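Yeah, one chain of the complex is gone here, protein chain that is, but the others are all in their spots.
The letters A, B and C name the chains in turn, as written, and every chain counts its residues from 1.
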Amino acid sequence: MRGTAVSKIKASVIGASGYGGAEVVRLLASHPHVDIVHVTAESQQGRAMSSLYPNLRHFVDQEMIAVNAERIGRESAVAFVSLPSGKAMHLVPGLLEQGCKVIDIAADFRLRDASLYPIWYKFEHKTPSFLSEAVYGLPELHRDAIAETRLLANPGCYPAASLLALAPLMRAGAIGHAGIVIDAKSGISGAGRGGGGGFGYSEVNENARAYGVAGHNHTAEIEQELSGLAGRAVQVVFTPHLIPMTRGILATTYATLAGDLDQEEALSLYDDYYAEAPFMRVLHDALPETKATLGSNFCDVTVRVDARTRTAIAIAAIDNLGRGAAGQAIQNMNLMCDLPESAGLLFPALYP
Amino acid sequence: MRGTAVSKIKASVIGASGYGGAEVVRLLASHPHVDIVHVTAESQQGRAMSSLYPNLRHFVDQEMIAVNAERIGRESAVAFVSLPSGKAMHLVPGLLEQGCKVIDIAADFRLRDASLYPIWYKFEHKTPSFLSEAVYGLPELHRDAIAETRLLANPGCYPAASLLALAPLMRAGAIGHAGIVIDAKSGISGAGRGGGGGFGYSEVNENARAYGVAGHNHTAEIEQELSGLAGRAVQVVFTPHLIPMTRGILATTYATLAGDLDQEEALSLYDDYYAEAPFMRVLHDALPETKATLGSNFCDVTVRVDARTRTAIAIAAIDNLGRGAAGQAIQNMNLMCDLPESAGLLFPALYP
Amino acid sequence: MRGTAVSKIKASVIGASGYGGAEVVRLLASHPHVDIVHVTAESQQGRAMSSLYPNLRHFVDQEMIAVNAERIGRESAVAFVSLPSGKAMHLVPGLLEQGCKVIDIAADFRLRDASLYPIWYKFEHKTPSFLSEAVYGLPELHRDAIAETRLLANPGCYPAASLLALAPLMRAGAIGHAGIVIDAKSGISGAGRGGGGGFGYSEVNENARAYGVAGHNHTAEIEQELSGLAGRAVQVVFTPHLIPMTRGILATTYATLAGDLDQEEALSLYDDYYAEAPFMRVLHDALPETKATLGSNFCDVTVRVDARTRTAIAIAAIDNLGRGAAGQAIQNMNLMCDLPESAGLLFPALYP
Partner (left out) sequence: MRGTAVSKIKASVIGASGYGGAEVVRLLASHPHVDIVHVTAESQQGRAMSSLYPNLRHFVDQEMIAVNAERIGRESAVAFVSLPSGKAMHLVPGLLEQGCKVIDIAADFRLRDASLYPIWYKFEHKTPSFLSEAVYGLPELHRDAIAETRLLANPGCYPAASLLALAPLMRAGAIGHAGIVIDAKSGISGAGRGGGGGFGYSEVNENARAYGVAGHNHTAEIEQELSGLAGRAVQVVFTPHLIPMTRGILATTYATLAGDLDQEEALSLYDDYYAEAPFMRVLHDALPETKATLGSNFCDVTVRVDARTRTAIAIAAIDNLGRGAAGQAIQNMNLMCDLPESAGLLFPALYP
């Protein structure tokens, strides 16, 4: 349904059958500066993309193929890799070798310290030499480096929300380096399309529960980036929850104030920190709600100072498949490919 | 967030605080050829559009104003009127007088026979002289007339789905003119933002029920248009239902076969009838599901022939706020304003 | 948590890990006249019932065991069999031989004509000699026979709702024998705990779709029982739909009037027909809604006469796991075991 122009960027999506990969495909399908070259899915080879994702009928009817890093790298200017963590690290060298830029949506290149992978992800990193050149793709923290890199580590969905909630406070030294609590609530699509036995509708609907208590692997990248902002080691308690909705993450974060900070000053930190960010909306008079970001790349954020307990409560809302995965990945692609940062992403969320 | 170009079409939305009007605003906000001039809402005057619809923050932060037909008509090339039925008929003359094209999203100009209003809508039509020039805005039935009119009656959400399901069969004379059953299932947003006492989350969630049995006012326009297709009077039994989802209509329709028709022939009727329709997707191997249209202007449709009972079962899925209201209205605007039919609407639904 | 009394009825549940079987266990756990002896589940042997169904913690913590028809039949006065259709027919002879009464929740003994199994269920019946003694367990149609039988065929969820909607009209000869349309909407739990790939939360949520169009196997028992009521062959078009809720079936049925029948007369037929039925509620001024039956054994039903089109529209609401499966099974057990018909079932639904 979309025409091909010589000047368009050729993009491929490896792992297009999962929710994250399919959302990249959805966004690319209406991106004005991109042509989709290949979509891959090991388990669905030969099946039309649109038979699995019926929203893509008439947009992306091409067949999903098997992964071939050499061919995809050669025929694509940029490749999105959306596979379970531990897979991309094997493919990335082959893609880069062909001159293809890589955006990894999993965790394989998020942690700069290779020794953290066995601890948090239970695997040894097989291509650790690439960790030093990979850039953590949160533009509000690393915009310039993103524009220069060929290997981008797209943030996890929880870290995206958590970091965008806490960054202005941490950068300003307004909160302590320990005792930080991040309580995050996610829609079920975060569990992925496979999902497995525990994500049938009837058991997930009308249900709320925590999981991964005191051990979720996203803790590592949250601490890495907060430590970078603070200039010293930061520790957090991070608890994810599943709640009965398809999309959305709400991260409610709690931190003890390091010194005096009133409500107005706190909001000013956010206004300033996000002054140039096209997808950040700092709320003064309202609280973030996930639905305001549904299907979009926006992050709504605010902070409230509880003077009584000397606590800052910062809250961020995103779409876990948007700002938490595919939308963020497109924003990063735009920066890496010298396109306008918001190209193909500047539309409002669905509401209601 | 959007620039103003001299060549853009100036559009206003009267009744922007309701779900239908707000969805028009959402779609206009990222339409490449339109500038939003005014948004009105009697009950919300002075309030920012984006404080009521937080998805529109940074897009449409302007205040909602009171309705002033003369001013809005003068300053707008096209006005969308999204008010409860019985209100637009008072405003339309004033808008047209200023040279403004009008797209009425309510029922005020859908029925050509003024005497039907007291029967189905319980009000007398006050400006019946405009009924003859109004065009019923289903492009698949009336594309040429839509392009010529200054007064467009946007179809009801249920009729849009029902007519798109049945039109190919009825036009071909493949089904009878009586005994047609239309059983439609709608998301709750169809009840509107106000909604009233019966639409609180806790009572609507995990609940399904029929309403308006044997008397819903959409019956009138369904019969009018089916009769037009058949060239003789057609009668239907139409039963709407509310089911626990926000958006979407699934219309399951049943009609007795008029003669011999096998499965393959039936699908061919649909393929042919919708060959030129950019937002129709005729499914051969799958059944329509509402989620495949979520947030979009697409209509997915299919037909199954039950040879055992000599019945055609035609099914259509739409987003009630998309193809069933605002998306359809934008498509009609495009036709009326000589823009590409799919301008601003060619993006896939959200899935999952 | 529940004591054992000599006089209590010993009951076992074969196939306790599925939703239907687990709901039988839930109801038995607070039934005043029953002790649970065995719960079986091939795939979950050795696992505590309450680890799979956390609502049963402290109630039924015993382990699920493998099926052994001889032992279960010997140690139980009544056995509920809740397995995929085609399995119970192999177990039932062994259970009956031990003097154990059997309530089959699947379809194996619902159809009196063995030749219908290959057509509608795609398997040959292996123990057809038992079909003649099996009683179809809808008490409103067969109360006396139920009380006498040792082999009960519990109705399907859709047939339960559909038959309770149409029975008074059909018995009275008020409607025709062809052209009957049954459009049913079901919660997702009807797809079972396994469910398979298509029932992940994210794809089912905010989605509505038909399935099994013109071929669902429940058609057979609906036609069998309606034919019995009419005294001649009756044919129906039955279309099931999945809608995003966990429990509940709403069956909207359409039938052409056979003669004169006004609204008041129609409701009288229902009042009379269900005068002695403890779990039927005939609504005069309201329409059935599934939530009013959530978790209970009640069926809410009404009829509306559309004089304009000479159509009767009868609507029934049930909980598919209650009146549509486990609740109905307990009611049948009560009748078969000479207990009060409503023992253990006389509690209101959950609302909201």
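One rule holds for everything that comes next: a residue touches a chain if its C-beta (ideal position, glycine included) is under 8 Å from a C-beta of that chain, and two chains touch if they have at least 3 such contacts.
Just so it is clear, the structure is predicted and the values come from calculations on it, not from any experiment.
The hidden chain makes contact, of the residues A:Y19, A:F199 or A:Y254, with A:Y254. Although one chain is not displayed, chain B still touches it through residues 19, 187-189, 193, 195, 199-202, 204-206, 244-247.
Residue-level contact of chain A with the missing chain is found at 178-179, 181, 183, 185, 187, 202-203, 205-211, 213-214, 235-237, 239, 241, 243-248, 250, 252, 254, 256, 287-291, 294, 304-306, 308-309, 311, 313, 315, 317, 351-352. Although one chain is not displayed, its contacts with chain C can still be listed: residues 1, 19, 22, 26, 29-30, 51, 53-59, 189, 193, 206, 246-247, 281, 286, 289, 291-296, 298, 300, 346-352.
What we mean here is this: only the chains that are shown with their structure count from here on.
Of all residue numbers that take part in the contact between chain B and chain C, over half occur on both sides, making this a same-residue interface. Taking the mean Cα position of each chain as its centre, C sits at the greatest distance from chain A. The centroid of the Cα atoms in chain A and the matching centroid in chain C are 46 Å apart. Here the spacing of chain A and chain B, counted between their Cα centres, is 36 Å. Rounded to whole angstrom, the centroid-to-centroid distance between chain B and chain C, based on C-alpha atoms, equals 39 Å.
Contact with two or more other chains is made by residues 187, 202, 205-206, 244-247 of chain C.
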